[in-house]
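Apart from one protein chain that is not included, each protein chain of the complex appears where it belongs.
Right, chain A next:
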(Lines give C-alpha, C1' and ligand atoms only; values in the text may rest on other atoms or scores of the structure.)
Protein backbone atom coordinates (compact mmCIF):
# COMPACT_ATOMS: atom_id res chain seq x y z
CA UNK A 1 0.00 0.00 0.00
CA UNK A 2 1.46 3.31 -1.03
CA UNK A 3 1.32 6.09 1.53
CA UNK A 4 -1.13 8.77 0.58
CA UNK A 5 0.15 12.26 0.29
CA UNK A 6 -1.83 14.73 2.36
CA UNK A 7 -1.37 17.42 -0.25
CA UNK A 8 -3.36 15.37 -2.78
CA UNK A 9 -6.08 14.05 -0.40
CA UNK A 10 -6.49 16.44 2.54
CA UNK A 11 -9.22 14.48 4.25
CA UNK A 12 -7.13 11.30 4.48
CA UNK A 13 -5.79 12.49 7.85
CA UNK A 14 -9.28 11.97 9.27
CA UNK A 15 -9.00 8.31 8.46
CA UNK A 16 -6.24 7.74 10.98
CA UNK A 17 -8.11 9.72 13.60
CA UNK A 18 -11.26 7.74 13.08
CA UNK A 19 -9.36 4.49 13.33
CA UNK A 20 -7.97 5.55 16.68
CA UNK A 21 -11.34 6.47 18.11
CA UNK A 22 -12.65 3.13 16.95
CA UNK A 23 -9.98 1.32 18.92
CA UNK A 24 -10.60 3.38 22.01
CA UNK A 25 -14.27 2.56 22.11
CA UNK A 26 -14.16 -0.98 23.57
CA UNK A 27 -11.69 0.17 26.21
CA UNK A 28 -13.99 2.94 27.27
CA UNK A 29 -16.92 0.60 27.42
CA UNK A 30 -15.20 -1.84 29.73
CA UNK A 31 -14.49 0.93 32.21
CA UNK A 32 -18.02 2.22 32.53
CA UNK A 33 -21.48 0.83 33.03
CA UNK A 34 -24.35 2.22 31.08
CA UNK A 35 -27.81 2.62 32.44
CA UNK A 36 -30.26 2.40 29.65
CA UNK A 37 -33.84 3.29 30.04
CA UNK A 38 -35.96 0.15 29.69
CA UNK A 39 -36.66 -0.33 26.04
CA UNK A 40 -40.14 0.47 24.98
CA UNK A 41 -40.87 -2.90 23.35
CA UNK A 42 -39.54 -4.89 26.30
CA UNK A 43 -41.44 -2.77 28.75
CA UNK A 44 -44.63 -3.30 26.78
CA UNK A 45 -44.08 -7.03 26.86
CA UNK A 46 -43.73 -6.95 30.64
CA UNK A 47 -46.87 -4.89 31.00
CA UNK A 48 -48.79 -7.25 28.76
CA UNK A 49 -48.13 -10.16 31.08
CA UNK A 50 -49.62 -8.22 33.94
CA UNK A 51 -52.74 -7.39 31.96
CA UNK A 52 -55.62 -9.85 32.41
CA UNK A 53 -56.30 -12.10 29.39
CA UNK A 54 -58.98 -10.95 27.07
CA UNK A 55 -62.10 -12.99 27.72
CA UNK A 56 -63.56 -14.54 24.58
CA UNK A 57 -67.31 -14.41 24.54
CA UNK A 58 -68.78 -17.89 24.33
CA UNK A 59 -71.98 -18.42 22.41
CA UNK A 60 -74.62 -20.55 24.09
CA UNK A 61 -75.35 -23.87 22.39
CA UNK A 62 -78.68 -24.48 20.66
CA UNK A 63 -81.14 -26.97 22.25
CA UNK A 64 -79.94 -30.56 22.02
CA UNK A 65 -81.96 -33.42 20.56
CA UNK A 66 -79.56 -35.89 22.07
CA UNK A 67 -80.30 -34.80 25.61
CA UNK A 68 -84.06 -35.08 25.14
CA UNK A 69 -84.10 -38.30 23.13
CA UNK A 70 -81.42 -40.34 24.82
CA UNK A 71 -82.33 -43.73 23.39
CA UNK A 72 -83.04 -43.33 19.70
CA UNK A 73 -82.73 -47.07 19.14
CA UNK A 74 -85.54 -47.68 21.60
CA UNK A 75 -87.65 -44.98 19.96
CA UNK A 76 -87.27 -46.59 16.54
CA UNK A 77 -88.10 -50.04 17.94
CA UNK A 78 -91.17 -48.79 19.77
CA UNK A 79 -92.44 -47.01 16.68
CA UNK A 80 -92.10 -50.31 14.80
CA UNK A 81 -93.82 -52.31 17.53
CA UNK A 82 -96.76 -49.91 17.52
CA UNK A 83 -97.38 -50.92 13.91
CA UNK A 84 -96.46 -54.60 14.07
CA UNK A 85 -97.93 -55.42 17.48
CA UNK A 86 -100.64 -52.84 18.24
CA UNK A 87 -102.37 -54.95 20.91
CA UNK A 88 -99.13 -55.96 22.61
CA UNK A 89 -100.11 -59.65 22.55
CA UNK A 90 -96.89 -60.77 20.89
CA UNK A 91 -94.76 -58.86 23.38
CA UNK A 92 -96.82 -60.20 26.24
CA UNK A 93 -96.51 -63.82 25.15
CA UNK A 94 -92.73 -63.74 25.46
CA UNK A 95 -92.29 -61.04 28.07
CA UNK A 96 -90.13 -61.83 31.09
CA UNK A 97 -92.49 -60.05 33.47
CA UNK A 98 -95.56 -62.01 32.40
CA UNK A 99 -95.97 -65.15 34.52
CA UNK A 100 -98.27 -66.74 31.92
CA UNK A 101 -95.77 -66.17 29.14
CA UNK A 102 -94.51 -68.97 26.93
CA UNK A 103 -91.26 -70.40 28.24
CA UNK A 104 -88.59 -72.72 26.94
CA UNK A 105 -89.78 -76.33 27.01
CA UNK A 106 -93.35 -75.42 26.00
CA UNK A 107 -94.77 -76.82 22.80
CA UNK A 108 -95.70 -73.91 20.53
CA UNK A 109 -97.62 -73.69 17.27
CA UNK A 110 -96.72 -70.91 14.84
CA UNK A 111 -99.21 -69.95 12.14
CA UNK A 112 -97.77 -68.28 9.10
CA UNK A 113 -99.26 -65.99 6.47
CA UNK A 114 -97.53 -67.78 3.63
CA UNK A 115 -96.88 -71.41 4.38
CA UNK A 116 -97.87 -74.29 6.62
CA UNK A 117 -98.08 -73.85 10.35
CA UNK A 118 -95.16 -75.23 12.30
CA UNK A 119 -95.23 -76.73 15.77
CA UNK A 120 -92.41 -77.80 18.03
CA UNK A 121 -90.77 -77.58 21.40
CA UNK A 122 -89.42 -74.16 22.09
CA UNK A 123 -85.76 -74.63 22.96
CA UNK A 124 -84.56 -71.04 22.80
CA UNK A 125 -86.06 -67.56 23.15
CA UNK A 126 -83.77 -64.84 21.83
CA UNK A 127 -84.94 -61.46 23.10
CA UNK A 128 -83.57 -58.66 20.89
CA UNK A 129 -86.31 -56.03 20.67
CA UNK A 130 -87.81 -56.07 17.21
CA UNK A 131 -85.68 -59.09 16.26
CA UNK A 132 -86.96 -61.28 19.08
CA UNK A 133 -87.15 -64.86 17.85
CA UNK A 134 -87.99 -68.36 19.01
CA UNK A 135 -86.38 -71.65 18.06
CA UNK A 136 -88.80 -74.57 17.65
CA UNK A 137 -87.76 -78.22 17.36
CA UNK A 138 -89.88 -80.99 15.92
CA UNK A 139 -89.44 -84.21 13.99
CA UNK A 140 -90.72 -84.38 10.42
CA UNK A 141 -90.41 -87.65 8.42
CA UNK A 142 -88.26 -88.96 11.24
CA UNK A 143 -85.76 -86.16 10.77
CA UNK A 144 -85.17 -83.60 13.46
CA UNK A 145 -86.12 -80.12 12.26
CA UNK A 146 -85.44 -76.79 13.92
CA UNK A 147 -86.93 -73.51 12.78
CA UNK A 148 -86.31 -69.91 13.89
CA UNK A 149 -89.31 -67.57 13.88
CA UNK A 150 -89.19 -63.81 14.41
CA UNK A 151 -92.23 -63.20 16.61
CA UNK A 152 -92.84 -59.65 15.31
CA UNK A 153 -92.59 -60.60 11.64
CA UNK A 154 -95.84 -59.81 9.78
CA UNK A 155 -95.50 -63.26 8.20
CA UNK A 156 -96.14 -64.83 11.61
CA UNK A 157 -99.90 -64.66 12.04
CA UNK A 158 -100.04 -66.12 15.48
CA UNK A 159 -98.27 -68.20 18.12
CA UNK A 160 -100.27 -70.63 20.29
CA UNK A 161 -99.16 -72.52 23.35
CA UNK A 162 -100.12 -76.17 22.75
CA UNK A 163 -98.73 -77.64 25.92
CA UNK A 164 -96.79 -76.24 28.78
CA UNK A 165 -93.83 -77.97 30.38
CA UNK A 166 -94.92 -79.49 33.70
CA UNK A 167 -91.82 -78.31 35.49
CA UNK A 168 -90.08 -75.07 34.67
CA UNK A 169 -86.91 -75.67 32.70
CA UNK A 170 -83.81 -74.74 34.68
CA UNK A 171 -81.87 -73.76 31.59
CA UNK A 172 -82.32 -70.75 29.29
CA UNK A 173 -81.49 -72.80 26.18
CA UNK A 174 -82.53 -76.43 26.02
CA UNK A 175 -79.89 -77.50 23.55
CA UNK A 176 -79.60 -80.82 25.37
CA UNK A 177 -82.92 -81.78 23.77
CA UNK A 178 -81.01 -82.40 20.53
CA UNK A 179 -79.33 -85.40 22.13
CA UNK A 180 -81.11 -88.73 21.53
CA UNK A 181 -81.42 -89.27 25.28
CA UNK A 182 -83.53 -86.13 25.76
CA UNK A 183 -85.11 -85.70 22.31
CA UNK A 184 -88.86 -85.92 22.62
CA UNK A 185 -89.22 -86.60 18.87
CA UNK A 186 -92.37 -85.65 17.01
CA UNK A 187 -94.92 -83.48 18.78
CA UNK A 188 -97.51 -84.13 16.10
CA UNK A 189 -99.84 -86.26 18.25
CA UNK A 190 -99.92 -83.68 21.01
CA UNK A 191 -100.67 -80.92 18.50
CA UNK A 192 -103.41 -82.97 16.85
CA UNK A 193 -105.06 -83.66 20.20
CA UNK A 194 -104.83 -79.96 21.03
CA UNK A 195 -106.40 -78.96 17.75
CA UNK A 196 -109.22 -81.47 18.23
CA UNK A 197 -110.05 -80.13 21.65
CA UNK A 198 -109.92 -76.58 20.33
CA UNK A 199 -112.14 -77.58 17.45
CA UNK A 200 -114.63 -79.16 19.89
CA UNK A 201 -114.72 -75.91 21.85
CA UNK A 202 -115.11 -73.81 18.76
CA UNK A 203 -117.47 -76.28 17.10
CA UNK A 204 -115.32 -76.75 14.08
CA UNK A 205 -112.14 -78.60 13.27
CA UNK A 206 -110.89 -76.74 10.22
CA UNK A 207 -107.53 -75.83 11.57
CA UNK A 208 -105.96 -78.80 9.90
CA UNK A 209 -103.29 -81.12 11.15
CA UNK A 210 -99.78 -79.88 11.57
CA UNK A 211 -96.67 -81.65 10.32
CA UNK A 212 -97.86 -84.99 9.01
CA UNK A 213 -95.36 -87.66 9.77
CA UNK A 214 -95.50 -89.29 6.36
CA UNK A 215 -95.62 -86.08 4.37
CA UNK A 216 -92.92 -83.65 3.29
CA UNK A 217 -92.32 -80.64 5.45
CA UNK A 218 -93.35 -78.00 2.92
CA UNK A 219 -96.31 -79.87 1.33
CA UNK A 220 -99.65 -78.14 1.38
CA UNK A 221 -102.14 -79.82 3.62
CA UNK A 222 -105.56 -80.59 2.20
CA UNK A 223 -108.46 -78.94 3.90
CA UNK A 224 -106.40 -75.91 4.90
CA UNK A 225 -108.38 -72.71 4.78
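Note that in this section contacts are C-beta pairs under 8 Å (C-beta built on N, C-alpha and C of every residue); 3 or more make two chains touch, one makes a residue touch a chain; residues count from 1.
Just so we're on the same page, contacts and distances are computed from a predicted model.
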UniProt protein name for the omitted subunit, picking from "Enhancer of yellow 2 transcription factor", "AP-1 complex subunit gamma", "Large ribosomal subunit protein uL3m" or "DNA excision repair protein ERCC-8"? "Large ribosomal subunit protein uL3m"
Residue of A:57, A:96, A:142 or A:170 touching the missing chain in the full complex: A:57
Please give every residue of chain A in contact with the chain that is not shown. 56-66, 68-69, 72-73, 75-77, 80, 83-84, 113-114, 129-131, 150, 152-155
